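Only one protein chain is missing; all other protein chains are in place.
Let's turn to chain A:
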Amino acid sequence: MGWMGDTVDSIKSIQIRQLLAQGVSLGMIVTSALIIWKALMCFTGSESPVVVVLSGSMEPGFKRGDILFLHMSNDPIRTGEIVVFNVDGREIPIVHRVIKVHERQETGDVEVLTKGDNNYGDDRLLYAQGQLWLQRHHIMGRAVGFLPYVGWVTIIMTEKPIIKYILIGALGLLVITSKD
């Protein structure tokens, strides 16, 4: 109860200047996080350098909640690579392994078929209506590294947004009431 009283007191004693200074430092923190994210995008050449595994289609290698580090280069796509791709019309990217590659002689265009390790059949069921192959422009990156369990934070925050609001609310309260 004493803690509640202190918090209420400190909210009452806020000065505008102090609040603005804290607003600026919060803005700095958010901006530097954004800079790091964009730098990662540049460095790995991929639009989303880190993805969270959402389904069990690559078990036992990748379980739901693991995170994958992606890298995209102009190297040709070959079988066995684990690629992250977007199907036209679906927003959630899929992480599966390439099992077939056909690369054209003159143009270098490539047609690729993927399959989840834990799935029985290939991904043609997941592709758009009538689409039999993936092309290079569908592919966002190759998975090069992985960390287990770290992605659960993102999954929890996406599936139960109330937790996101509680966290942000608590952080905001901490920032306002700290006497720095």
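As a working rule, a residue touches a chain if its C-beta (ideal position, glycine included) is under 8 Å from a C-beta of that chain, and two chains touch if they have at least 3 such contacts; residues count from 1.
Keep in mind that, in the parts below, contacts and distances are computed from a predicted model.
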item	value
Hidden subunit of the complex - UniProt protein name among "Signal peptidase complex subunit 3", "Golgin subfamily A member 7", "THUM3 protein" or "Proteasome assembly chaperone 2"	"Signal peptidase complex subunit 3"
Residue among A:16, A:92, A:125 or A:174 that touches the chain left out of view	A:174
Touch with the omitted chain, as defined above, among A:5, A:80 or A:130	A:80
Positions on chain A contacted by the hidden chain, ascending	60-62, 76, 78-82, 97, 99-105, 108, 110-111, 115, 117, 122, 143-148, 174
